[in-house]
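First up is the structure itself, then whatever we jot down about it.
Shown here: the complex without one of its protein chains, the others still in place.
On to chain A.
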Amino acid sequence: MFDGPKPLVSVKDLKMHFPIYAGFFRRRVGEVKAVDGVSFDIVEGETLGLVGESGCGKSTCGRAVLRLYDITSGSISIDDREIGATPQSDLRTMRPTMQMVFQDPQASLNPRMTVEAIIKEPLDEHTALTEAEKREKVGELMDAVGLNRKFAKRYPHAFSGGQRQRIGIARALALNPKFIVCDEPIAALDVSIQAQVVNLLEDLQEKFGLTYLFISHDLSMVRHIATRVAVMYLGKVVELAPREALYRDPLHPYTKALLSAVPEPDPSLATAKERIILQGDVPSPSNPPNGCNFCTRCPSVMDICTKVEPDYREVQPGRYTACHLYNDTAG
């Protein structure tokens, strides 16, 4: 993979820990390790799908990559610029390159601003266009995401969920970014609208040469849109592989369990399909188990798993996983 084109986004050992304060003196008693050592590269023009169950740190990871949080440690480089430790005030000039589409289209739009004002905000902040030019640009963006220009003076509450998500996408596109983090952009939408929004995202990618980090828990949708897929469990990436390889032949036991949970539309296949049912719950991210994070629920757990944390390594060309099952063969 590294022999190919140069990565646009490169994340190394990203950690985002949130402190927990408790007791009368509000002392720091621990931390939630929401993202705990994540590394990946995203090549220009590709879509990296980031999947995992609720609470595994997908969204936090996406926000941390854009430095919406002050990260605990690690390095993030976007478009050849290292932003891991840059103070927030210096990030401003970098913001136009990287944008975000949010999960809840209702909550991500200010209810007191018109659609035009919402899409115009990035232009106000980062460009020196005149009012008329801005209005023209907003019109173009609304065309690009399939919104009628007539709606520019309306408020977000007057739109349906899918239309609101289009407004959010138009805002993200306003500054011609290279990299967009899509944080579960379809999770809050109807199935019929999901397809529209995903197709829109694909069209825009083709048209503007965008690079996506597509966060989702919908494995079928990720299979549709992503070129490579990373699977997260409890703050760590357990497996990263090209889409086809991952869906055809998952390596990590967690990926296998996750994929076996995808509903099968064909009833005859569905009854024949063997599901891997994991026992127990996800451990608390404030107190992860020793060794491998997945050792408490893994169907093929070994002694070593509870003692030594497996390395995240390339086990086949382009395929990375963190599991002791593959360490012997690879090493």
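By definition in this document, a residue touches a chain if its C-beta (ideal position, glycine included) is under 8 Å from a C-beta of that chain, and two chains touch if they have at least 3 such contacts; residues count from 1.
Just so it is clear, contacts and distances are computed from a predicted model.
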Missing subunit (named according to UniProt) among the choices "Cytochrome O ubiquinol oxidase", "Heme exporter protein C", "Peptide/nickel transport system permease protein" or "Na+/H+ antiporter subunit G": "Peptide/nickel transport system permease protein"
Sole contact to the chain not displayed, among A:Glu31, A:Glu44, A:Asp104 or A:Glu202: A:Asp104
Contact set of chain A toward the excluded chain (per top definition): 63, 66, 68, 91-92, 95-96, 98-100, 102-104, 107-113, 121-122, 125-126, 149-150, 152-153, 155, 157-158, 168, 171, 175
